[in-house]
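Note that one protein chain is taken out, while the other chains of the complex remain in position.
Now for chain A:
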Amino acid sequence: MSNIMSQSTAVIVMNIRSLPRRLWMSLAMVFASAVVVAILLAFLAMAKGFEATMQSAGSDDIAFFMRTGSAAELNSSASKEQVNLIENAPGIIKDEQGQLVSPELYVIVDGVKKSTQQEANIPLRGLSQRGVDMRKGFTLMAGRMFTPGTDELIVGAGILREFDGFDLGQEIHFGKYTWKVVGVFSTGGNVFESELWADAKVIQNLYNRGSSYQTVRARIGSPDDIAAINDYLKSEPRLTHEVQTESAYFATQGKSLEYMAIFGWVISSIMALGALAGALNTMYTSVSDRAMEIATLRAIGFSSMSAFIGTMVEAMTLAVLGSLVGALVAFIFFDGLNASTLGGSFTQVVFSFQLTSDLFVKGITMALVIGFISGVFPAWRAARVPVIVAFQSAR
């Protein structure tokens, strides 16, 4: 066994040292697997970044109420009476000022994207200080909170980064109304940073919503309380709402870019087929290039297994080398890349690509598959090189 190890080690060393003879072919194989892995990682990082932006926004201890059947906040509604009923649901925590409940409005306004100079939808959320307090990680990065009852708003850091005209102190015109930016807030990178926030009462007024809202958030003790709240909703005929934890809601929303990951797998798999064709060619060439050496070693008494292993390792090495290059390229160009895309409410969600270690593992796995397939057939041929080749004069 140690024998096969030392044989294979020697063969591997020789193969690697003979690589310069096949430099361009070998580099082509490295390049091809680098491209495949870089593309795969770009898509995965996009989906991952979006998912993280959504998921990190949700809390387990917030019950989130939407009208039954509305897929996203935009489509929901809740009248003043319904909000009052929801406040009476079981399990909702209260303090001196009453139930910890935040009825909110969610309307869409236009902004101009810095990257494309095109108009895109931005959510303008109406809420109260209570609602602001329910957002974990909320900090005012600049300026101050909006004053209730005024046409002041605060702008999320993501909006500030990706859109024109939302700088602190600036006046903004949405339709016939003028707003003033008095603060910039962060929520630690999650989806709330892709929003504008203003006083719910002012938005009700300006957008003719009377006393109605769209969604309701309520602080609960634990996710287990949802079941009881659900029973309550079912037993109250005036309520047409469904409830879930805020994290469950955002987890679902976060999956909406999952098709990007699937797309990434499909695209990179198709490209991997192309890379595979090249890689097979590279490896078959390697075997015929080394035929004399393989046969000579076999004549000396090296096993055909060592020829097989040596070829496999060469293929795997080239493919993994490629994947490292691809991962590095993906990391340099895509990790942290800011992007925005349509979220569930047809509004722009600002997020950044996230190249996490589990994605690297996926990229390297992809390369290992390429290396394995492109190695195994040529390696088989290497193992079958007849020993008499060593005695043939043609070099």
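In this section, a contact is a pair of C-beta atoms (placed from the backbone, for glycine too) under 8 Å apart; a residue touches a chain by one contact, two chains touch by 3 or more; residues count from 1.
Convention: contacts and distances are computed from a predicted model.
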Identity of the absent chain, which is to be given by its UniProt protein name, from "Succinate dehydrogenase hydrophobic membrane anchor subunit", "Enoyl-CoA hydratase", "PadR family transcriptional regulator" or "ABC transporter ATP-binding protein": "ABC transporter ATP-binding protein"
Of A:Gln7, A:Thr53, A:Gln214 or A:Thr282, the one touching the omitted chain in the full complex: A:Gln7
Residue, one of A:Ala78, A:Val182, A:Leu297 or A:Ala315, that touches the chain absent here: A:Leu297
Residue ranges of chain A at the interface with the undisplayed chain: 2-3, 6-7, 10, 14, 17-18, 292-293, 296-304, 387-388, 390-391, 393, 395
